[in-house]
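Structure below; questions to follow.
== chain A ==
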Amino acid sequence: QAADSQYFPLLTYRTGPYAPNGIPFANGTIDYFNYVNLKHGGVNGVKLVWEECETAYNTKKGVECFERLKGKGATVVYPNSTGITYKLIPNAPKDKVVILSSGYGRTDASDGRVFPWVFTAPTTYWSQASAFIKYIGAQEGGMDKLKGKKIALIYHNSAYGKEPIRTLNLLARKLGYKLTTLAVNHPGQEQKATWLQIRRDRPDWILLWGWGVMNQVAIKEAINTGFNLERMIGVWWSGAETDVVPSGAAAKGYKAGTFHAAGGDFPLFHDIKKVVYGAGKGFKDGEKYIGQVLWNRGILTGVITTEAMRNAQKKFGVKRVNGDQMRWGFENLNLTESRLAELGLKGFTKGIKITCADHEGNGPVLIQQWDGKKWNIISDFISPMQEVVRPLIEKSAAAYAKANKITPRKC
Partner candidate 1 sequence: MFYREAGQFYTSYAKDQGIFQLRQDKYGLWGILFIAFIVIPVGLYLLVQGGLMAASTKDYLYNSIFLLLLVNSMAALGLNILTGYCGQISLGTAGFMGVGAFAAYKFSTGMNYRNQHEDDAGELVSQLVPMLPPIDNPLILMILAGAVTSVVGVIFGLPSLRIKGFYLAVATLAAQFFLVWCFSRVEWLYDYVSSSTIQVPPMKLFGLVVTGSETVMRDGQQVTIYPAAETKYLICLATVVFFAFVAKNMVRGRIGRAWMAIRDMDIAAQLIGIRPLATKLLAFAVSSFFCGVAGAMLFIFYLGALEGAEAFNINESFAVLFMVIIGGLGSITGAFLGAAFITLIPIFLVIFFPWLGGQFGIPVSTALVEHIQFMIFGALIIIFLIMEPLGLARLWQIGKERLRQWPFPY
Partner candidate 2 sequence: MSEAPVTNGANGAAQALLSVNNIEVIYDHVILVLKGVSLEVPKGGIVALLGANGAGKTTTLKSISNLLGAERGDVTKGSILYEGTPVQSLDPNDLVRRGVIQVMEGRHCFPHLTVDENLLTGAYTRRDGGAAIRDSVDKVYEYFPRLKDRRSALAGYISGGEQQMCAIGRALMSNPSTMLLDEPSMGLAPQLVEEIFEIVKQLNQQEGVSILLAEQNTNMALRYADYGYILESGRVVMDGVAKDLAENEDVREFYLGVSGENRKSFRDVKHYKRRKRWLA
Partner candidate 3 sequence: MKHSERKFGDTLLKVDNITLRFGGVKAITDVSFEIREKQIFAIIGPNGAGKTSMLNVINGFYHPQEGTITYKGNPRHQMKPHEAAETGIARTFQNVALFRGMSTLDNVMTGRLLKMSGPSMRYYHNKLANMPVINYLTYPAMWFGDFLLDSLYWGPYQKEEVAHRKAAEEVIDFLEIQSIRRTPVGRLPYGLQKRVELGRALAMEPDLLLLDEPMAGMNLEEKEDMCRFVIDVNDEFGTTIALIEHDMGVVMDISDHVVVLNYGRKISEGTPAVVQADQDVIDAYLGVAHEEDLNEN
């Protein structure tokens, strides 16, 4: 392995039931890496090299991929699936590979004292859940108006889908709204029963915590049963272009969370179009994804990684960074808004500051809305209710530490 290159294993999924989401997501990161190489000759002259491995969103396959690729000099891995994240976490300290799971994976891993190698920046499910409640409160005209309101959570019946329940329940006790949870089994092709229950309960708001075809069907059912889409908010994995394709214009009004801007109108993106696709170095048919929600998310992953790497290079005065150095780079990342602007991403997301104890950063959440043709951001950054979420995280992490005989670091 050449000293002037940095290797990244990419566990992506371009086939299987979740492929429509996996493709733009994977393309985003790779397009960015490509761009950095083409435009700047890498990060401080260190070329980025990467290798994709197809997981089909399947844990076993993902694990096999990681084991196969980690020896090639991996320092960061994006598991791209909650199941794989869970599996990789215990071994991360041994493998010396940073796990970056932006907006998915194990929320309590945000506690850097117990999980030094895991980073959930910029935000987590629990933050998102609390931000949603904040948003709903604001829409209703104040948090006190939430009392007695009915909120239904339609969720993918999996670890992923269940993540917010605890937070939402806690908030329900605090704020007095009534939460009904409706599980939908994978794949979620058939949701009649769920929507019948929605018809019966007539909730004021619906939170959709779906994945894959479940999103498309849920949105379609909402339209067909006549639910007001303005009052239905999807999680950030339920708010991409693919999710509204079958409904198209009829899905107008549907909202979803996100942690970065939508759309392609950033200088960086124009530059990527020019530098990567203009030079014919992009993916075949890949240009159409530029500016799509999940592609943008892939960019963010790339940006966080390269910035952390830059950080480490500066600190340790090396070109290629090793696992420990990379970890330091992540842990001390301060991606300011001005730096984002430098990168051509002004306003793309809020600044991210990671600390030793807090691997989440500040967890900003945005709300976006589908206007029938594209997604538009309709809210300011909503800060999660840290006072509620953080103790939950710490408690949960402490339990993990106890079960696994880990002594938390001092920060």
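Here is the rule we go by: contacts are C-beta pairs under 8 Å (C-beta built on N, C-alpha and C of every residue); 3 or more make two chains touch, one makes a residue touch a chain; residues count from 1.
Criterion applied: all candidates are chains of the complex that A comes from, given by their letters.
In this text, all values refer to a predicted model and were calculated from it rather than measured experimentally.
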Numbered candidate touching chain A, per complex, among 1, 2 or 3: 1
List of chain A residues in touch with candidate 1 within their complex: 12, 14-15, 19, 23, 52-54, 56, 59-60, 63-64, 67-68, 70-72, 82-83, 86-87, 89-91, 93-94, 106, 157-160, 162-163, 165-166, 173, 185-186, 396, 400, 403-405, 407
